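Only one protein chain is missing; all other protein chains are in place.
On to chain A.
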Amino acid sequence: MAGNSNTRSRGYGLYLIPGIIASTAVIVVPLVMTVYISFTRWTGIGSPRWIGADNYTRLFADANFWASFGHIILLIVAMAVVPTLLGLVLAAVLFDHVAKHFGDRWAAVLRSGYYLPQVLPVAVTGIIWGWILHPSYGALNKIMDAVGLGSLTRNWLGDPKYALYSVMAVMIWFQLGYPVVMFMSGLQRIDPELYEAADLDGATWWQRFRRITVAMIRPELYVVLVTTTIASLKIFGQIFVLTRGGPSNATLVPSYFAYKNFFEKAQVGYGSAIATVLTVLIVVLAVVFLRLQNRAERS
């Protein structure tokens, strides 16, 4: 640092004080407390009793815990993988085809429409789909009955065989717009001449898609994958409103599992262990993604 900027940077530390105090109170202290509580037995009343790693040994032997992480893997498919792949194709088609042949306005309208579910509160999304998928008065079964598909009607959220797949379908609907918007904004960077040059060289649509589109928006691709994967690990609102983890734990996820132990079963130590494992997983995932992204940027 040059001498000049050194003198200038003095005194700025004061401006960090409110932020540091607030973050310590709201983030650091609770985080440390949760990690500590995860090594105790505590009902939330009285003082916690230290039991070492018992909560963790119990957790790793708990079938529900493993099931909840199994469900998360399927939810990552529904919230991260499928929307990213579909979003890539949609963004490319909107940018390279619709905007070119039908005008920007068409592309913008389609993009806004796909994005619409993202602006709704998750609780409201849950209400909408809870009603549509309801076995007796829900819109989906009524519509299927009306068009002669009555034999295919199901208790979409109430049958352990179908509940998680129904939630997955809802999540694809919910998430699709986010990658479309992100990818289309990334595509703005592409020089149209690149496409024209590829056209002149006789490149097929698929070749242009892979070599130009995907290659150019790689940064957005990383961001979308990280944020959606982390969002699937954190999913709570939709599960709470749609299924409350049921039927018979068929849609149980870690965050709801932790919530249940905290506030329904008064097993605060066990809930804290679940929350701690989830946190470690998310932080590790974020670090791995950041590393991959850095390496990709350097090469």
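Keep this in mind: a residue touches a chain if its C-beta (ideal position, glycine included) is under 8 Å from a C-beta of that chain, and two chains touch if they have at least 3 such contacts; residues count from 1.
Basically, contacts and distances are computed from a predicted model.
Visitor: UniProt names the one chain left off this complex as which of "Phosphate transport system permease protein", "Carbohydrate ABC transporter membrane protein 2 (CUT1 family)", "Acetolactate synthase" or "Hydrogenase nickel incorporation protein HypB"?
Guide: Its record in UniProt gives the absent chain the protein name "Carbohydrate ABC transporter membrane protein 2 (CUT1 family)".
Visitor: For the chain that's not shown, point to the residue among A:130, A:158 or A:247 touching it.
Guide: A:130
Visitor: Suppose we count only contacts with the excluded chain; which residues of chain A make the list?
Guide: 1, 5, 8-9, 11-16, 18-19, 22-23, 25-27, 29-31, 33-34, 37, 44, 90, 93-94, 97-104, 106-108, 110-124, 126-132, 134, 137-139, 142-143, 146, 173, 176-178, 181-182, 184-186, 188, 192, 219-220, 223, 227, 230-231, 233-234, 236-237, 240-241, 244, 254-255, 258-259, 262-263, 268, 271-272, 274-276, 278-279, 282-283, 286
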